[in-house]
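One protein chain is absent from this view; the other protein chains keep their places.
And now, chain A:
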């Protein structure tokens, strides 16, 4: 009974309605604290999902004006290996802004970027970029669309057999017939923008992680795209590299009037530059708004995530049988075997 109360699905207390109120951000602090007991073996995140399944909350789309939206995702459903990665997700990415998509590891943030880039096909719903449904484009149309998208991969994805200069020149050589002198000027301009003009002769293997990402960033902007997608740009970076990348993303977005989508779970750095934030967990958008709005959301789960706290509704322990029972089980089995 105690466990059922904690989960809150037995209709006694706390009721689904209380949890739904919490999901919508209505103030009821005392009950929220009880519902989202830190020791509960099921995270409140799962509780939210159970409740939003029982009582679907309409997606908060329509926040941005139609003309403002560059990427529109509607009722997105996506499965991988039988696991539902996205369950009816709808969100909009506004033009000219930095939109952060955050959430715990393994929630499908990178998958979302691949869906936007047309590398994966959704199982339901659609993703539109500039009003065109991505997965309905022919290969040629998709490639034309991608010329206006830049993507910074987590690993940098630099071509290991080309040096820094050739890596940045690669898209120009593939898609344009510019004279070599102009290719050189463009490449040097982009490398200057990321501060690595002096490293143009180095091979990717000679670069640090942060430098590799900056080169990849120079390559992503060399065709002057309208949008750049950043996949975990800050992961594994030292504080200086991280600061450089934060500044670069911000400056490039403003200077080149880009639309940026930053997928990350580095909260502090991402929130510092984001204009709008989506929090995704277990296949759903669990919160959205400006960084200030997200900060003020009363949900303990969001608070725990945003502040990186060890204690909170997300349990430290993976679900397991009772600790004492588990420890004593071998002793009991051993004793029984002796008695026999």
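Keep in mind that, in the parts below, a contact is a pair of C-beta atoms (placed from the backbone, for glycine too) under 8 Å apart; a residue touches a chain by one contact, two chains touch by 3 or more; residues count from 1.
Note that contacts and distances are computed from a predicted model.
Peer 1: From the list "Cobalt ECF transporter T component CbiQ", "Aspartate carbamoyltransferase", "Intermembrane phospholipid transport system permease protein MlaE" or "Thiolase C-terminal domain-containing protein", give the UniProt name belonging to the chain omitted from this structure.
Peer 2: The missing chain's protein name, per its UniProt entry, is "Intermembrane phospholipid transport system permease protein MlaE".
Peer 1: Specify the residue from the set A:126, A:147, A:197 or A:265 that touches the hidden chain.
Peer 2: That would be A:147, which touches the missing chain.
Peer 1: Touching the hidden chain in the complete assembly: which of A:121, A:136 or A:175 does that?
Peer 2: A:175
Peer 1: List the residues of chain A that touch the chain left out of this view.
Peer 2: 114, 117, 119, 139, 143-144, 146-147, 149-151, 153-155, 157-160, 170-171, 174-175, 216, 219, 223
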